[in-house]
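Working notes for the structure below.
For this depiction, one protein chain was excluded, whereas all remaining protein chains were kept in their positions.
Chain IDs A, B and C follow the sequence of writing; residue 1 opens each chain.
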Amino acid sequence: MEIKTTPLKRCMLLEVAGRIDSSTAPQLSDIFNEITEGGEFHIVFNMSKVEFISSAGLWVMVTAQKKCKRFNRGEVYLAEVPKRIYEALDLAGFIPYYKVYDSAAEAVGSF
Amino acid sequence: MEIKTTPLKRCMLLEVAGRIDSSTAPQLSDIFNEITEGGEFHIVFNMSKVEFISSAGLWVMVTAQKKCKRFNRGEVYLAEVPKRIYEALDLAGFIPYYKVYDSAAEAVGSF
Amino acid sequence: MPLAVFPANFKNLEKIREFYARAARSAGLDEDAVYDIQMAVDEAAANIIDHAYGGENRGVIECSYEIIEKGIRIVLHDHGKAFDPDLIAPPDVSSDPCSRKPRGLGLYFMQKLMDNVRFSFNGDGGNILTMEKYKENSC
Partner (left out) sequence: MPLAVFPANFKNLEKIREFYARAARSAGLDEDAVYDIQMAVDEAAANIIDHAYGGENRGVIECSYEIIEKGIRIVLHDHGKAFDPDLIAPPDVSSDPCSRKPRGLGLYFMQKLMDNVRFSFNGDGGNILTMEKYKENSC
């Protein structure tokens, strides 16, 4: 799993490439924590290069969403979600809890 | 040439696919005018799908930049500029007059 | 039945998924089915590590499969703790995930993604999870 973060004017752009499973989900959790501990609660999660996600990874996403939405201080937007990742989110019932954008640019531009 | 515009919170995202030559440059000019006449002077021009640009197209870009920068009311940012398009902009001496971003998301997030 | 034995740790989840992806392709399943199988075996193996063994590197996971007429039959064998799947309530996927406990999707995914899921617990013989996935036109 590779992680890239780009601080922007009004949000953090987070890009992850590779597989998010029980082995790598803790790294994803760490990076979300780092972002929110830095005081940024507006996050665009560009998932275009995520090849696999298990329930372990999905729960990390929920925890991050919960933390960001607290006190109305922000939100995690999803962008460029591959079909199979979208289906996993959908099966878990998580889709209604995220704004999902076709492109990272649109997501960033919606903050 | 295909054109797509996406109005965002703080800018217009403009994407063009195909060839910008003397035959199609007027369409590009029209769309820039439409955007600025609509009162938006912050534009992200995502060039990732531009396959060809001639001097006719380059001048349309300069005219748009000039109009947007007037009265400090905005700017055209370039994003995802293909190598050959970048080289043409460079040869024309236009690169110093644009902020160029690796991704449209970064460009949008810089307004 | 081709067999591969993996130490039960999270690093090996990728290898287990790949082992079954190759098997599924050789059984003639399409890429959608291959992905479903990868998700299901990942959840199953992660559960063995988390719950049957109660942590990483406390045993092995024996992975085998059989190509059957309808598709593929996958068998995961461990020697950890048994449990009663009938006592596990399914998750309420219609409720707000932020107010749910972050648990309970694994078995649900396995059931949703596979065509047949069976546990059997055999004391010292260990626990056996059998999952089948059928080709598009089988049922």
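A few points about this structure:
FYI, a residue touches a chain if its C-beta (ideal position, glycine included) is under 8 Å from a C-beta of that chain, and two chains touch if they have at least 3 such contacts.
Nothing here was measured: the structure is a model prediction, and the numbers come from that model.
Considering the intact complex, the chain excluded from display touches B. Interface note for the absent chain: among B:44, B:58, B:81 or B:107, the touching residue is B:58.
If you put the missing chain back, the residues of chain B touching it would be 19, 21-23, 52, 54-56, 58-59, 62-63, 65-66, 69, 84, 88, 91-94, 97.
Definition applied: only the chains that are shown with their structure count from here on.
When chain centres are set by their Cα atoms, the one at the greatest distance from chain B is C. Taking the mean of the C-alpha atoms as each chain's centre, chain A and chain B sit 29 Å apart.
Between the Cα centres of chain B and chain C there is a gap of 50 Å. Along chain C, no residue makes contact with two or more other chains. For chain A, the set of residues touching two or more other chains is empty.
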